[in-house]
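Just one protein chain is left out here, and the rest sit where they should.
Right after this comes chain A.
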Amino acid sequence: MELIVALGLIAFKVALLIAILLLLPLPLTWLERKIAGRMQQRMGPMRVGWHGLLQPVADGIKLLTKEDHIPAEADRFLFKLAPILALTPPFVVFVAIPFGETVSVLGAEITLYVSNMNVALLFVFAVIGLEVYGVIFGGWAANSKYAVLGSLRTCAQMISYEIPMGFAVIGVVMLAQSMSLLEIVRAQADVWNVVYQPVGFFVFFVAGLAEAQRIPFDLAEAEGDLGAGFHTEYSGIRFAFFMVSEYAIVLLVSVLVVILFFGGWNGILVPLPPLLWFLLKVAFFVYLFIWFRFTFPRYRYDQLMAIGWKVLLPLSMANIIITGVALGAVAAP
């Protein structure tokens, strides 16, 4: 009986998570267009609903009813598989992400995470790595030069930025002495990691921007020179899948930054509910992503590679060494 209740609870949490992640791109696109408009002294969407609030719904209906076109020369199986492959990893990653400590609802203790893995961080990086497949397959299967170029760029970019990203969190793991995200947040109860690991945060955030393929690293879908990158040939609901996965990754990177470097649900100064603190911090980083997008131009491809390999990688390695030396000096009698 307990097993059934536990399984039911997990199934409920997973369903809730999927629903939230699928619906969240709606307000996020609205927010992005609104912020873009305001920054460019426009108004953004205004006509559907109050201040265009229903615009994402209208866009969703439009995408659903549009022709789902598959190019004649495309590899049909891979073409259909790619959006699903791109959509799945960001959703899977959220299984390992904690949103808070245990809360008691109606007398029952409910944990605000699906599972507390002791190697959650490793799991997160392993699954994010799979994201590349959707992009490569999408670009390759479309049999179009823009798509192939876009997916080649994305592929090189994601693989080279995963390395500094992975190195950047090692400092955090050293501080928390654990790879469990829950333990990492608990270790930051007094001082947030960003105080000890500013370089780590910087490297992680920049690499995160590149992983999410946002400006200034959105080479993959540089609409000016590539059409739309790897999803040039996608339309309708398959295109929407790519879009949803993109927003899910933006959200994921924000959540990871908050958990790893900004104390997760630990608040400062103002006593707010932990979950609210967590959401506020995530919202700030999502805003930062949008803000960056409408401020910065795009890096050139060689600059992108140079930043990844010549700046971020040495920085993250130096960060590991310095953290190790400092920890050793503190631990030494």
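Here is the rule we use: contacts are C-beta pairs under 8 Å (C-beta built on N, C-alpha and C of every residue); 3 or more make two chains touch, one makes a residue touch a chain; residues count from 1.
Here is the rule we use: contacts and distances are computed from a predicted model.
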item: Chain not displayed: protein name in its UniProt record ("EF-P lysine aminoacylase GenX", "C4-dicarboxylate ABC transporter", "NADH-quinone oxidoreductase subunit I" or "Fe-S cluster assembly protein SufD"); value: "NADH-quinone oxidoreductase subunit I"
item: Residue in contact with the excluded chain [from A:Phe125, A:Trp291 or A:Trp309]; value: A:Trp291
item: Of A:Leu9, A:Leu24, A:Met39 or A:Ala228, the residue in touch with the unshown chain; value: A:Met39
item: Residues of chain A (touch criterion as defined above) contacting the omitted chain; value: 35, 37-43, 46-47, 291-292, 294-296
